[in-house]
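Below is one structure, written out as structure tokens, with a few remarks after it.
With one protein chain held back, the other chains of the complex are shown just where they sit.
Chains here go by letter, A, B and C, matching the order in which they are written, and residues are numbered from 1 within each.
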Amino acid sequence: MSYKREECGVFGIWNTGNPAEKIYFGLHSLQHRGQESAGMTTTDRSSLKHFAGMGTVSKVFRKSSMNIIPKLSEETFGGIGHVRYSTAGASMRDNAQPMVAAYSQGEVAVAHNGNITNADILREEYESTGSIFKTTSDTEILIHMLAKPAHINKTDTIAHVMRHLDGAFCVLYLFPDRIEAARDPRGIRPLSIGKSQDGAWCVASESCAFDAIGGKLVRDVEPGEIVTLSDDGLSSRFFIEPGSVKPSHCIFEHVYFSRQNSRVFGENVHIARKNFGAQLAIEHPADADVVIPIPDSGTASAIGYANQSGIPFDMGFVRSHYIGRSFIAPTQEMRDLAVRLKLAVIKEAVEGKRVIVVDDSIVRGTTTRGKVRDLRAAGAKEVHIRVSCPPLKFPCFYGVDFASKEELVANRMDMDALCRYLEADSIGYLSVDGLLSCVNLPPENYCTACWTGNYKAPTHRARSKDAMGSSHKMLFQIEDVR
Amino acid sequence: MSYKREECGVFGIWNTGNPAEKIYFGLHSLQHRGQESAGMTTTDRSSLKHFAGMGTVSKVFRKSSMNIIPKLSEETFGGIGHVRYSTAGASMRDNAQPMVAAYSQGEVAVAHNGNITNADILREEYESTGSIFKTTSDTEILIHMLAKPAHINKTDTIAHVMRHLDGAFCVLYLFPDRIEAARDPRGIRPLSIGKSQDGAWCVASESCAFDAIGGKLVRDVEPGEIVTLSDDGLSSRFFIEPGSVKPSHCIFEHVYFSRQNSRVFGENVHIARKNFGAQLAIEHPADADVVIPIPDSGTASAIGYANQSGIPFDMGFVRSHYIGRSFIAPTQEMRDLAVRLKLAVIKEAVEGKRVIVVDDSIVRGTTTRGKVRDLRAAGAKEVHIRVSCPPLKFPCFYGVDFASKEELVANRMDMDALCRYLEADSIGYLSVDGLLSCVNLPPENYCTACWTGNYKAPTHRARSKDAMGSSHKMLFQIEDVR
Amino acid sequence: MSYKREECGVFGIWNTGNPAEKIYFGLHSLQHRGQESAGMTTTDRSSLKHFAGMGTVSKVFRKSSMNIIPKLSEETFGGIGHVRYSTAGASMRDNAQPMVAAYSQGEVAVAHNGNITNADILREEYESTGSIFKTTSDTEILIHMLAKPAHINKTDTIAHVMRHLDGAFCVLYLFPDRIEAARDPRGIRPLSIGKSQDGAWCVASESCAFDAIGGKLVRDVEPGEIVTLSDDGLSSRFFIEPGSVKPSHCIFEHVYFSRQNSRVFGENVHIARKNFGAQLAIEHPADADVVIPIPDSGTASAIGYANQSGIPFDMGFVRSHYIGRSFIAPTQEMRDLAVRLKLAVIKEAVEGKRVIVVDDSIVRGTTTRGKVRDLRAAGAKEVHIRVSCPPLKFPCFYGVDFASKEELVANRMDMDALCRYLEADSIGYLSVDGLLSCVNLPPENYCTACWTGNYKAPTHRARSKDAMGSSHKMLFQIEDVR
Partner (left out) sequence: MSYKREECGVFGIWNTGNPAEKIYFGLHSLQHRGQESAGMTTTDRSSLKHFAGMGTVSKVFRKSSMNIIPKLSEETFGGIGHVRYSTAGASMRDNAQPMVAAYSQGEVAVAHNGNITNADILREEYESTGSIFKTTSDTEILIHMLAKPAHINKTDTIAHVMRHLDGAFCVLYLFPDRIEAARDPRGIRPLSIGKSQDGAWCVASESCAFDAIGGKLVRDVEPGEIVTLSDDGLSSRFFIEPGSVKPSHCIFEHVYFSRQNSRVFGENVHIARKNFGAQLAIEHPADADVVIPIPDSGTASAIGYANQSGIPFDMGFVRSHYIGRSFIAPTQEMRDLAVRLKLAVIKEAVEGKRVIVVDDSIVRGTTTRGKVRDLRAAGAKEVHIRVSCPPLKFPCFYGVDFASKEELVANRMDMDALCRYLEADSIGYLSVDGLLSCVNLPPENYCTACWTGNYKAPTHRARSKDAMGSSHKMLFQIEDVR
């Protein structure tokens, strides 16, 4: 898959030794949810300590190795962390999270995963009453709302704030004396509760973060629930009537985003993907000699496909582990080669064979076509593309940064044309119903908008990627150079 | 002098080619006003571009040499810049200025020099109505006040905001279509208007910034005045009745802060210092063989003293030009040597002589005593200390970061004791009246609070350095590591 | 596998456009052969350009992105490159290759892969006649030998030099007007000849480097052969009588070192590994529910094992792609967790199952035991370890940096004890004969010394890892800090 990664990952822990190390490991395991910035905030029960920067978790915190992590752990016992993939315009250092601020009640830090679809409306409303915004991120509104005097007077400020929000959101507030973690009423993005080896309560975007610190998943934060992690342990309340809103889990978390060892929406990602592959084999069989994945995201589905079809599984591509930001090649020829560095064909695995290639999705199609060409150049007799999800046709307003609608190749041509465009011998996509039959919850509990256009949560269209560039409030801020 | 440098420097220019380069040069010439962070914001008439970082101007902008400066100049034609010396708590990257934000009227950037003495009061007031603060800097309140709906409705928002402020302040607001520059009613800190070689209007903390871009000083911004730099040229208005408040210029700008080639409060700094030295020779003569300065800040006064007294002037110390942040020496012996690296005695210039040493001020006394010892070790027969300002006894609430009252050696002992403490043969300080007789304006037009305790502008004592640590709103934010 | 990576990778190309980019891509594809330093030298036919540094290829050359690579390409048309894994003592910037020097015939650069077993003897001999050494690397002797007047007078200096060397070596000399590439008489390490898309001759440690630049493998450099790449094309000669020495290819290149898409010693690495896995299933069957690899190096063998045994293949571990140099965790608990970040168990893939885990080798055993424990914690009912090569028992003197003999767990206990130590239900290693039956060449054409102790090339035992620390010539040079 060539599109941009989505969203963000959040992690919080309370009442543990060395909190900064645990947050570090938790964030590291969530790194696939965002590589653009990383940060964490810890508390010593009276004030906050903070560090954030551009880049991956290990890049941001490595710099000062012996220093920053121990300093953030010193005299502290809990905190929150964040990894981020920028979804808006230029990447900016000031948008790195957690975001820390002081307000009338003291200090607070916020880490947020998702997309608040009425953020622009709220922002305009707050600006009109005098608020100033120092970043372009949705997250800043979460602090403004918390600080509003009318909200402070409410019995439950956080619940009140949450009820104003539309869209997909998992919010972690860190106060000096507690963490409050809330999940949107539809539970679009995952958020789970865990326990560390030393018995500390944790929250995380995915359960793999609990594994990473030697802990365990306890349960999911329910849609519409707020959980408080404090010295009194874990307590829970709901900001909407439980069950009053139908859940709408993003099934793309299973298809692509979440990590294979995570348990999201009640089941394991790897198993779900194998099921997708098996179902794909039923829906779109092919007469072939070998099934190969586009590693690593297509591997589980390819195994499922191979098991179901009885066609042998093999690795046809080698993935490089050393791809970093490389230099910008001045010629097109060189840029084409640079793409090939990431996945190299194993000629001997495909030569003279009829090959089924399993990928998790197709966005623009150019990357896929490049792989088809590589396979043919290596001597593959036939190339059959199998995709473990339905065709992507609609933008996501809940936190995923696909290409624009016009760029999505499935909007531009029908299956026959696409097959020819990709220079494949056949192509098969998993059906929506087939996909939904592979997971545990009832079909109506999932969001499938990117395939069907059926948006269940309000979208306030202004937040679409296409519209964002025009906002007069977008500061162009040159990225901090290191 | 060993105390911390004060304040900040600001620079703005409108309607010029390559604005970022001119701001760079302007800031560079103001570098003595703050080395902790540097930044600039430019405008293309519809949106702002911004870059800031920790360190000196050349360090911050060098990194990306061929890149950042040209990018900030591209399609822009004006902007503002800032150099900063942190006066509050830990130094923080987020406190670097200009500070940029979006509010209901669009984007704005602010650069500020001075100390708003009622900032804490205002901050509390704004927090109580829901404002959030992301930095610990006074400057943020300047944007909040601008954004307040009640203020936006005023005929002249900026004037209205300025009238709410107490203390010392020179504020530059950059909007996409203009710069607004305001100076406090007492004119405590300097702020001047100039013109560049290509006829562009400029504002700067000191006139040396106009020299640096090949331009010229035109006049000072008057106390209580707001000037607008826009495509319509320069226009002026007052936010208080002109003349309704007596000026109170910080005479320490002449003694120490301002650069020798600047013209502040209507006269040249170098000439003022020579006058101080001459007056010092009248008030505190000494029978000696040579007059030497503590370079570079004591040089002008030493020349003035030598001319007046007829005793030959010479250089007795060599200043190193290569002092940067050096390693932290693990032993006391090594730390003592490190101090000596900066100023080395020329033995042959002082050996066997009765030496008058002219310095601009004494804070804790330890540095001065070290110099006396160095001179004796080099063979000086007598060492007479002459200080070109009165004894420092009171904290400054208008932007200068002296040591605390307890640390000021002049509070801890009388002249005899001080002379013995410094191991000098005699000591003489310039008198307040003597000092005031050396400058052009009437004595009552200057602030002399650090010597006399006579504070003319409201101080709201809470803002004293001593009190600041206790504020519960001070975030401890670990400095950005590079 | 937890032991240190071996060796180095070399790449050379002649008569092409943008040589530096092609060398960059070639080195990138050889990155698995050494991540400690990277460098390249190009020629404009009259003089050499050079750049090298510590770190991976993309780290070293990224820094100056738009700069270094184009500069190295400017007016040049060929060159050589090197990636390196330090095998001796502290890693040192000065040991980065290619090594460049001037001698009586002009300039020369050398890139070397392997281990010259008589290097110490030669070094001592040259020192005794006045040579000085500025590095601790074997490579420096290769230039001294070239520069020796007695050698320059020989008809074929390079051939003469090669005849003096013992051990494993692939040497690339770059002169302003040609590349000379030589391989040791036993062909211990691989070295191949290829052609780029634009018809330029290339040499590389592995054929994957030709794929990376869109080129093709032509043939291997023969043991004892020297090939010259010049404006006259490719020419060949032998420095020993062809066939006079029996080849002794390092079969560990197939087991672990070489990349899956490379063709070394005449056959593809991925296919060889699948064969190893199949043979392993024959030699050591197990009654189990699933076969999982330690990714990525065990994946091919696990597929081979699964195919042969009929037991389903699955992924039981997820590998993190974001492992970099992380901070040093201060507690043992945290260090244990850090190891787990790299490979996380997919609980649902192994829970309640009898699991066969295929790995490529076992060195100290601690990592393997950690994996067994992780699988049991995830609920695996049985864990059967299968290793796709024989037990490692002897040090390598030909360029591989294993642990010391004492550390190799297979020397410390028999199979039963090892099985208990690893906490496994059973353990099975591939036999030497079984392994050799899986590859194309006659068994006697391979080096199996690390399993059998049968060293075919002179070892001059002094060069063993154990002995090296004692040399009085080892400079301790603190690594260049970045």
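In the analysis below, a contact is a pair of C-beta atoms (placed from the backbone, for glycine too) under 8 Å apart; a residue touches a chain by one contact, two chains touch by 3 or more.
All values derive from a computational prediction rather than experimental measurement.
Although it is not drawn, the missing chain touches B, C when the whole complex is taken into account.
Within the full complex, the residue among B:Ile121, B:Val218 or B:Ile346 touching the omitted chain is B:Ile346.
Only one residue in the set B:Gln260, B:Asn411 or B:Ser431 touches the chain that does not appear here, and it is B:Gln260. Looking at B:Arg45, B:Arg163, B:Arg219 or B:Arg319, the residue that reaches the missing chain in the full complex is B:Arg319.
When the full complex is taken into account, the listed residue touching the unshown chain is C:Lys134, out of C:Lys134, C:Lys246 or C:Arg420.
Where chain B meets the chain that is not shown, the touching residues are 18, 21, 24-25, 28-29, 31-32, 35, 56-59, 61-62, 65-66, 68-70, 197, 208, 211-214, 259-261, 263, 268, 270-271, 274, 296, 299-300, 303, 307, 312-315, 318-331, 333-334, 336-338, 340-341, 344-349. Counting the whole complex, the residues of chain C in touch with the unshown chain are 47-51, 53, 63-64, 67-68, 71-72, 94, 99-104, 106-107, 127-134, 143-144, 147-149, 472-478, 480-482.
Going forward, only the chains that are shown with their structure count from here on.
The touch graph of the protein chains shown is a line.
At the interface between chain A and chain C, over half of the residue numbers involved are used by both copies, so each side presents largely the same positions.
Computed from the mean C-alpha positions, the centre of chain B lies at a distance of 60 Å from the centre of chain C.
Distance between chain centres (mean CA atoms), chain A to chain B: 48 Å.
Per-chain CA centroids place chain A at a distance of 36 Å from chain C. Shared contact sites, meaning residues of chain A that touch two or more other chains, fall at 68.
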